[in-house]
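Every protein chain but one is kept in place in this view of the complex.
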Amino acid sequence: MLSLPVFLIASLIKTVLVLVILLTAVAYTVWLERKVVGHMQNRWGPTRVGPFGLLQPLADGAKFLLKEDLTPPHVYKPLFIAAPMIAVVCALSSIAVVPFGTSLPIFGYNIPMQITDVNTGLLVILGITSVGVYGVALAGWSSNSKYSLLGGLRASAQMVSYEICLGLSLVGVLIVSGSFSLSEIVKAQGGHFWGFLPKWNILYGGQFIAFFIYLMAAYAETNRIPFDLPEAETELVAGYHTEYSAMKFAMFFMAEYANMITVACLATLLFLGGWHGPVFGPALLQALLPTFWFVAKVFVFLFIYIWVRGTLPRFRYDQLMAFGWKFLFPLAIANLVVTALIVAYRA
Amino acid sequence: MLHLVLFLVFGAICVAGAINLLAQTHPISSALSLVVVMASLAVEYLLLGAEFVAVVQVIVYAGAVMVLFVFVIMLLNAGEEERTKGSRVAMILGVPGVLAGGLLVAWALLKRSETGSVALGSLPGYPKTIGNLLFHDFLLPFEVTSILVLIAIMGAVVLASRPEAQTPPPGEES
Partner (left out) sequence: MVPVSYYLILSGILFACGVIGFLIKRNIITIFMSIELMLNGVNLAFVAFAAQWQHLSGQVFVFFVMVVAAAEAAVGLAIIIAVYRTRETLNVDQVNLLKL
C-alpha cells in the first residue's frame, strides 16, 4: 500500500496523463472514423491537412474554438449552457476506474495503472452513464424548439431503455467473475485453457451472448448507427444539438466519442480479457506490454464500431424501442438465468 | 476530523438543495436541485461505509426516477411559473408547525448523548454481504417487491395510455 502523499501525487499525475491521452484519443477517433468510412465508401477521407490528414483534428479544434458561439434568444439559458457540460463531464469521468495494465514499478513504488480501484467499479460506470442522460434530455428541452425537444426525448428514452439491457448483460460477467471491482474481473481472466486459448470471458466464461447484447446496447447508448435516429440529419435536423454551435457543439461531439471509447474500454475489460496478452522481454517492457494489448483490443472494438457505422442503415424509432424491449431484454434475462444455473452447477 | 468536514460540506449541499427545491418556481429547477440532494446523499452514504447503497442511489434514484420526473416535466411542458394562491391555512399553520417539530426533535437528539458516534466507513456494506442478507433473511419482502413492481408497471401503462377514440360504427351515418 502506498503512503498518502505518494498516493496523491501519483493519482494527480495519472489523472492528468489519462485526461490528456483520452482527449487526444477522442480527437483521433474522429480522424479514424472519417478515414475508415471514407475508404469504405471508396473515397479518401481527409488527406490535405498534414500527412494522411493527421492534423485534421487540430484544424477541427481550431475551427470550433474560433467559430461564433451563438446562443439563440428563446432558449432557457442556464440549462442550455449546463447541458453540454454535464454530457462532457459524465463522458470523461468513467475512465477513472478503468485499469490499463498491471502495476508499474517506478522509483521503487508499485503504482497501479488505474486511477482508483473501488470495490464497486462496474456500478460506478453504470451510474455515470445513467447521469449522462441528463445532458441529452436537458439539451433537448432547453433549446425550446420542436426538433430539439423530440430529438432529446427520443434520445433519452432510447438511452434509458438500453441501459437496462447493458446492465443485465454485465450481470452475467459478474456472476462468472464474482466481483464488482474491475481489476478483479480482469485478473480472473488470466491464464489459458485447452493449451492455448485464453480464459477470456467471451470464450471460457461463456458470455458470447452477453457480448452480443452488450455490443448492441452500447451502440444504442452512444447513439451510433444503427441506433442514431435521434441525431440523424435527415430525420430531426440533428435532434437535440440542433441549436448548439461552436464550442458547445464540440462538447457534445467530444462526449459522444468519449462515450464510445469508454464503452470500448469496458468491453475489453469485461469480455476480451483486459490487459492480458503475451508478455516477454525485460522488466520495463513487461510492465508496458499489458497496456499495449489493452490499447490494441480497444482499437479493434472501435474499428468494429466504425465498420458498423459505415455499413448498416438506421432503425426507425419504434423498431428501435421494440428491439430493445422485446428482444434484447428477454435475451439478457435468459442469459443471466443460464449463466447463474451453470455457475451454481459447477460450484 | 476529515469525516466531520466531509459530512458538514455534503450536508450543507443537501440542505441547500432542499431549500432550493422549495424556493424555485419552475419545476425543472426543483427537479435538478433534487438530483443534487440525491447525489450528495450518496456521498453521505459512502461516508457511513454503505458503498453499494450509495451507488444504487445514484443509478436508481438520481439516474432513473429523477429522469422520469424530468421527462414528465418536459412532456407536459406546462411548467410555467406557478402561482401561489392556494390555502393560506396550510402555510400559516403548517410551516411553523413543522419547523417547531423539527427543532424539538433536534434539541432532543442533541441533548441525549446515548446515541454513539460512527467512524468513517464504519459499516462496510459490501455487495456480497448485502446480497446474502437480501436473498436469505429478506427473501419474502424481495419477492413481494417484485410483484409490487409488476403491478406498478401495469398500472402506469394503463393510466398513461391515451383513451381510445370512439368511432361510430359504419352504416349508421346515413
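Per-chain numbering from 1; labels A and B assigned in written order.
Simple rule for what comes next: contacts are C-beta pairs under 8 Å (C-beta built on N, C-alpha and C of every residue); 3 or more make two chains touch, one makes a residue touch a chain.
For clarity, every value in this text was computed on a predicted model and none was experimentally measured.
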{"item": "Contact list for the unshown chain, restricted to visible chains", "value": "B"}
{"item": "Interface with the unshown chain - residue positions in chain B", "value": "3-4, 7, 11, 14-15, 18-19, 21-22, 27, 30-31, 34, 37-38, 41, 44-45, 47-50, 52-53, 56-57, 60-61, 64-65, 68-69, 72-73, 75-76, 78-79, 82-87, 90-91, 94-95, 98-99, 101-102, 105-106, 109-110, 112-113, 115-119, 122-123, 125, 129-130, 133-134, 137-138, 141, 145, 148-149, 151-153, 155-160, 162"}
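In this text, only the chains that are shown with their structure count from here on.
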{"item": "Touch list for chain A against partner chain B, complex", "value": "76, 79, 118-120, 123-124, 126-127, 129-131, 133-134, 137-138, 140-141, 149, 152-153, 156-157, 160, 180"}
{"item": "Chain B residues touching chain A - in the complex, by the definition given at the top", "value": "28, 32, 35, 51-52, 55-56, 58-59, 62-64, 67, 70-71, 74-75, 126-127"}
